[in-house]
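With one protein chain withheld, the remaining protein chains of the complex are depicted in position.
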Amino acid sequence: MKLTELIKKKNFVVTSEIGPPKGWQVEHHLDEAKKYFAGIVDAVNVTDNQSSVMRFGSLATCHMLKDRGMEPVFQVTCRDRNRLALQSDILSAAGLGIENLLLLTGDHPKLGDHPGSKPVFDLDSVSLTHAVRQMESGVDLAGNKLDGDPPKFCKGAVVSPCAEPLEPQLMKMEKKINAGTEFFQTQAVYEPEKFARFMEKIKGWNVPVLVGIVILKSVGMAKFMNENVAGVFVPDPLIEELRKDKEKTKSGQTGVEIAARLIKEMKSMCQGVHIMPLGWDQHVPAILDAAGL
Amino acid sequence: MVEIKKTGLKPKEEIIELLEGKNKIFVIACNKCYKEYTDETNEELDQFLKLMQENGKNVVGTARIDFLCNGQTAGKKISEFKNMDEAETICVVSCGIGAQTTMATLDGKPVYTVSDSLSIADNATTPQAYHGICIFGQKCAACGQCYLNFTGGICPIVECSKSLINGPCGGAKNGKCEISKEHDCAWEKIYERLSKQNRVQDFIFLQVNVNDFSKPTVEQTNALIKAVRDKRDENFYGGLHPYSNKDSTTDLPITAFPEPETVAILLSQHTGRICEPLVKAGEKVKYGQKIGEAGAPVSAPVHSSVSGEVIAVEPLLHPALKKEVPAIIIKSDGKNTPHESIVPNDPEKLPAEKLLEIIREKGIVGLGGAMFPTHIKLKPPKPVDILMINGCECEPYLTADERVIIERTEKVFSGIHIIAKILQVKKVYFAVEDHSQKAIAKIRDYIMQNPMEEDLSLVELKTKYPQGAERMLIKKITGREVPRGGLPFEVGVVVSNVGTCAAVSDAVREGMPLVKRVITVAGENIGKPGNYEVKIGTSVKDIIAYCSGSLSGFDFISYVLKMGGPMMGVQQQTLDVPVIKGTSGIVVFKKADIEQDIARQCIQCGRCVDVCPMELSPLHFIFCAKQEKWENTAAYNVKDCIECGCCDYICPSKLPIVEIVKKAKQKIK
């Protein structure tokens, strides 16, 4: 089912995500996803060569999730495919019954495990969204007619509500909406006040937003994100909290508590939450539990 | 040569939409680059103006600028344009770099580009490519990991439409690429070339080529760019770094050149009125005797550099003026009997007026080459506060000044002191380039051991030609800019060459007129290179005969001889010219090495503009000369040219720009 329809129905949706492995044996990962996500979250994102690291494909994983009764969100990046491959993959997704897309520009290959590869970026998130909308109207990006019925998707995109400066992000967000984006997932948020300000700014645009939550695994991770991850800032009190009880942090309990608290605080401001467990899938049910979802 | 179209006007509709509701348009058009310079029209500009007219737009002004991408020269020109304030909208006709430069320069105004830059690449994966500096057929995309070694020198990145690096795809038909019948299959060409060289097997067993797009990193590239930029911007705008070639003479001490049998003292060895001879044929003269003088204030007397008998007063070819000038020919008696006027003085006891009088009487002129009378320079129309000693011997080959600093340090400093006293300045800069480390050490030691009255700072400058030009030195050291066509005193500075300082000291302390000087003799076929102290009036023929061993090895068919350095020196057509006060050296080259006869068309590469320290656009001189429109050179400020030769040196078409400048200066006098 399309996420936008779900949002209409439920008022608040919960999504999570999995990253396919660097290998072809995905069974184990799918079992885990089934165990922790099926019936618990509304939809599951599948990342596309996340962080520019080469992995098992996103499209195939989506298909396998669907087979196992979960609602996939197909992430598509512009890093490593040109407009032919992108549109072709998106048509394939339609053929496989995938309804939700998350259209991204993608990290630069220099950041990943094949730094020597040729960066593509033939399209970007905005033009890719535009291309999908074109296809939905029955023609491809170049204006050539598609055979048969046009595909129908729910098109998502991302935004960084805590980025400094925020204005360029808003500028692009508006552009994405103009190009056809129907919902947004955000980068990880640890500062509810900033998020509130962001939501205030975009009020008039009437577009559903799923706030991004990344489970904090350790003090090191928090610090690393502060140093290196764009648009993410973990405030000192949270880092203190992680530092205080090492055992509790290690077991994941602190991370779960923080995540649940953040969700509770921001729940009323937005239309959903997107949890990025980064391998800690097992903690997702606990978080939702603690957040009262 | 290949014509390359670098920019085209944007589609009409786009321009109209862009300029909707906008009026009072000012157009800045780049004269563009890399195209044969055959006329001064600019097609795109004309098209644009026509379009504006058709659409009833009010164009308030147009400016055509050379090399809009050159931030320094173009930036200045842009800010000088009139009508600009009136304009509400500025449109640029140029490639993207020119547009960006303009937009950054006119930060506060809305600037629009009405052109699109066009790629010159012919291939599917690499939009960017360049064509070397001379625009023939070949192109390179600068892939950072050149594959030519495996492809027999045919570029697979640019020539192959898919930039394949491991052999052909299956798309070629009849030797043509699948994307166009116009395009030869690169890999078929590569195969042929490799077969000719028997290297096909090598290629087959080569490792699989995989392009590494991460190399070089941005950081590396930025560092490289910065290094180049820094080198270009060192000390002053323009200029270059010719090979110094000073090794053959830099360590050779000054030696006295063998006494000449006759000398020819030209009556014009200074800027200003020619001297009248004071002696006649048959008269006996003594060493240091004044033999020529002009009544005019701007002039300097000449003296006999030997003792002996005047054998003639007759016209002789002047090595710098390139015309005949009267000269006094003296046969030496070999005794050097000094004239009575040579009497020592104590500068400390003499007033400035008296010192100036001695300097004038002893015929001192600037030894750097310009030969401006020193007594005039030291009496500037308005007071100055800085004396700058020019020890920058930036010309390749020449080492005479360096040797003077090293061996005659005391004389140089005594001269500095006298000059500072005359000018009443307290601040003295002594500028030396960092290639003369020995001279620098010597000066440093000297200052340590001999505290001076004046506040003297030694300035060590990174070597760059033409550092020795006054303007460059003043700008670099004091930050003051001598106005175009102006003289250093206008910004409160007097510049003196080290040799001149030593000559001033000799004149005052020993009463010795300027009758000899140190010159460097070096270059091809010079068996005895060196720094020689020669008598003024010594024939170049004598010098070549002595330094080459004999005259038989030298001819003007295979050699080029310059008086002065290789950059600014004056090329001679005969050996029958005498050394004059401004001769800093004699250098000889093989004609084949300097390839004078392969001049081509100007291709508007812009290198001459990039190196011209006077910020001129030398390429236009060529165009004016070709059309015989000499008067037009004035508008391009030909008079400001200091004839440094940088443009000549760099021009990839080997155009004789300085020669044309000299001609132009004469024609428009």
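The first chain written gets the first letter, and so on, giving A and B; residue counts start at 1 in each chain.
Here, a contact is a pair of C-beta atoms (placed from the backbone, for glycine too) under 8 Å apart; a residue touches a chain by one contact, two chains touch by 3 or more.
To be clear about the criterion, contacts and distances are computed from a predicted model.
*Asks:* UniProt names the one chain left off this complex as which of "Hydrogenase maturation factor HypB", "Carbon-monoxide dehydrogenase medium subunit", "Methylamine utilization protein MauL" or "5,10-methylene tetrahydromethanopterin reductase"?
*Replies:* "5,10-methylene tetrahydromethanopterin reductase"
*Asks:* Could you tell which one of B:193, B:438, B:541 or B:667 touches the chain left off the display?
*Replies:* B:193
*Asks:* Pick out which of B:82, B:335 or B:600 touches the chain that's been left out of the picture.
*Replies:* B:600
*Asks:* May I ask which residue of B:52, B:154, B:371 or B:461 touches the chain that does not appear here?
*Replies:* Spelled out, the listed residue whose C-beta touches the missing chain is B:154.
*Asks:* Touching the left-out chain: which of B:83, B:119, B:558 or B:574?
*Replies:* B:119
*Asks:* Looking at the whole complex, which of B:229, B:484 or B:528 touches the chain that is not displayed?
*Replies:* Answer from the full complex: B:229 touches the omitted chain.
*Asks:* Touching residues of subunit B against the unshown chain: what are they?
*Replies:* Residues 2-4, 6, 10, 18, 33, 67, 69-71, 95-97, 99-104, 110-113, 115-125, 127-128, 130-134, 136-146, 148-149, 152-155, 161, 179-180, 182-184, 193, 196-197, 199, 216-219, 221-222, 224-225, 228-229, 231-232, 240-241, 592, 595, 598, 600, 605-607, 609-611, 650, 652-654 of subunit B touch the chain absent from view.
*Asks:* For subunit A, enumerate the residues touching the unshown chain of the complex.
*Replies:* 83, 105-108, 110-111, 119, 121-127, 130-131, 141, 158-160, 163-165, 167-169, 171-172, 174-175, 178-179, 187, 228-231
Throughout what follows, only the chains that are shown with their structure count from here on.
*Asks:* So the centre of each chain is just the mean of its C-alpha atoms; given that, what is the distance between subunit A and subunit B in Å?
*Replies:* The separation of the two C-alpha centroids amounts to 61 Å.
*Asks:* Contact residues on subunit B for subunit A in the complex?
*Replies:* Touching subunit A from subunit B are residues 125, 210-215, 217.
*Asks:* Across the complex, what residues on subunit A touch subunit B?
*Replies:* Of all residues in subunit A, those touching subunit B are 109-110, 115-119.
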